[in-house]
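What you see is the complex with one protein chain gone and the rest in place.
Letters are used for the chains, namely A and B, taken in the order the chains are written, and counting of residues starts over at 1 for each.
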Amino acid sequence: MTKPFIAARAVNVFYGANQALFDIDLDIEANKVTALIGPSGCGKSTLLRSINRMNDLIAACRFDGSLQIGGQDVYAPAVDVVALRAQVGMVFQKPNPFPKSIYENVAYGLKIHRLATSKREMQDRVEWSLKSAGLWDEVADRLDEPGNSLSGGQQQRLCIARTIAVQPKVILMDEPCSALDPIATAVVEELIDSLRKDYTIVIVTHSMQQAARISQRTAFFHMGKLIEVGHTKDVFTNPQNEQTQNYITGRIG
Amino acid sequence: MKHIAPIRFGRVGVFVNGKITPMADQMLILTQTIRPKWLDRLVIALLAAAACVAILVTAGIVLSLVFETLQFFNKVPVMDFLFGLDWSPQTAIRADQVGAGGSFGAIPLINGTFLISAIAMAVATPLGLTSAVYLSEYATKRTRDWIKPTLEILAGIPTVVYGFFAALTVAPFIRMTGGQFGLEIASESALAAGIVMGIMILPLISSLSGDVINAVPQSLRDASYGLGATHSETIRRVVLPAALPGIAGSLLLAASRAIGETMIVLMAAGMAAKLTANPLEAVTTITVQIVALLTGDQEFDSAKTLSAFALGLLLFALTLCLNVIALGIVRKYREHYD
Partner (left out) sequence: MINFSKHAGFNLSRRHRAEQRFQWAGRFAILISLAFLVIMLGSIFRDASGVMRQSQIAVAVDLGPEAIDAADIANISFGKILKSAMRARFPDVMKRKDKKRLYNLVSPEASFEIKRQLTNDPALFGRVQTLWLTASDDLDLYLRGKIDTSLPENQRQISDAQIAWIKDLKQAGQIRRVVNWNFLTNGDSREPEIAGILSALVGSLFSLAVCFSLSFPIGIGAAIFLEEFAPTNRITSLIEVNINNLAAVPSIVFGLLGLSIFLGYFGLPRSSPLVGGMVLALMTLPTIIIAARAALKSVPPSFKQAALALGATPVQAVFHHVLPAALPGMLTGAIVGMAQALGETAPLLMIGMVAFIVDVPQSILEPATALPVQIFLWADSPERAFTEKTAAAIIVLLVLLIAMNLSVILLRRKLEQRF
């Protein structure tokens, strides 16, 4: 096994008195797509949001344990969440473009981090991001139109373009296709697969087929506990745990 | 067990062959109601009449203002009123006196009204918006729970109290401070009235725009945080732009309140109809002149008295436009996010 890029050790997460994650030990490898699956409410989003500390925004949420990315402790006091999130991007369940133009949506991260030194460079980076997200051909001549004038699938790819514009190391995706139709889903899945060589991707999904199609590794969660993790093929064809077996065959969930 | 007589539904019977026969017990009456229909109709008609009072009031306002204004325009040309640069409505004592009719150019009043409202907005907009942002984005629930009601006290204080404070505390203070810097400031300056009016409309702006800011969906904030934006960057670059239409609506409502405000300007701004943009001078406003023209002795048909109604119509039209636009923007904005 290659050295893990993201390593969670004894992670417990609480919402007030309510514990959402129990003693999670999980390794996530670089330049692979890791799928988190499990029934609703089992804590997939909670784990995902713990990775780039989006849970800091929820006052009642408390993290316990250790989480390292590239050997750096994410919850160390010296860590600056701004720097963390700039390098660990996130794509959400519902496409949420800013009420700005398509161009401004992609340029947003570049602007706040001042990653482009000239207007020229900004344009180049926006174009590169849109191309990487496979959206360029569709929006090249309408960059000034509002982001929400696009279709749902295009909006989600815009959100992905927005995320990769700042060139993070990790992209976290929380059910990125659940609001999309099958065709748009296929396009986004293809995109995710193509992004794998440059980014480490963690994706939460409710679709077993999707997990099987796009991920190399799969982790199965149940009631806040990590039940099983391994190569996607193994998890789906030869699950070690009975609960996993039940879930992927549709008996619980 | 005690025997209870079956209930008969009042006077109802069945009309058969010219006489009323009592109804059989098992029969359902579905056509006749027990209660006379006209009573319900009357009640509903009365309620509808009450609702129509709202229309009557608007009609009353428009009709009375328009009627008197038309009479005024019989004596003074419309153009002289709307574009005249001189306001001195005192009717002459002798008929042959110079300027016997007085002059009724509303521009200096409009100028004064806008000058003071602009000062008020310049005070209230930054203060109101920043407090709204701080309260809804940064303050803890406990802080918010006592600061919000405290700020709302400002909204509940009658304007005559603000006027008293403006005239007796703020104006002398500004005059004194200005004096120390060698500035000549009128004792009734537009600045004093404007600042105090700004404080008066501040809670309106902060509470309305606070609502608007809270209505911005969390998903937009999440998207921004997810890209590594700081809290203030998220507010300035995502939340405020997204809330902009609603904020604009709340600012327009506040501006309309400032333009229609009477007591503060009456007590602190003075009577001098001057065409100036200098906030240190005394100016007068539409509302002040309406009061000045209509209090004290008055002949009902003089141009002087009638001009007050023309000013009233101007004021009404002005604030109505602002309100309609503001309410329209706010409604559009709500639909946008619901």
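By our rule, a residue touches a chain if its C-beta (ideal position, glycine included) is under 8 Å from a C-beta of that chain, and two chains touch if they have at least 3 such contacts.
This structure is a prediction, so every number in the text was calculated from the model and none was measured.
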Displayed chains contacted by the hidden chain, counting the whole assembly: A, B
Full-complex contact with the absent chain, from B:76, B:251, B:308 or B:329: B:308
Sole residue of A:86, A:143, A:227 or A:248 that reaches the chain not shown, by the stated touch rule: A:86
For chain B, the residues touching the chain missing from this view: 33, 35, 39-40, 43-44, 46-55, 57-58, 60-61, 64-65, 67-68, 126-128, 130-131, 133-135, 138, 147, 150-151, 153-154, 156-165, 167-169, 199, 202-203, 206, 228, 230-233, 235-236, 253, 256-257, 259-263, 266-267, 287, 290-291, 294-295, 300, 308-309, 312, 315-316, 319-320, 323-324, 327
Missing-chain contacts mapped onto chain A: 69-72, 74, 76, 78-80, 82-84, 86-87, 112-114, 169
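To be clear about the criterion, only the chains that are shown with their structure count from here on.
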Distance between chain centroids, defined by C-alpha means - chain A, chain B (Å): 49
Chain A-touching residues of chain B, taken from the complex the two chains share: 217, 219-230, 233, 237-238, 241-242
Chain B contact footprint on chain A (complex, rising order): 52, 54, 57, 81-87, 89-92, 94, 96-100, 108-109, 111-113, 159, 162-163, 166
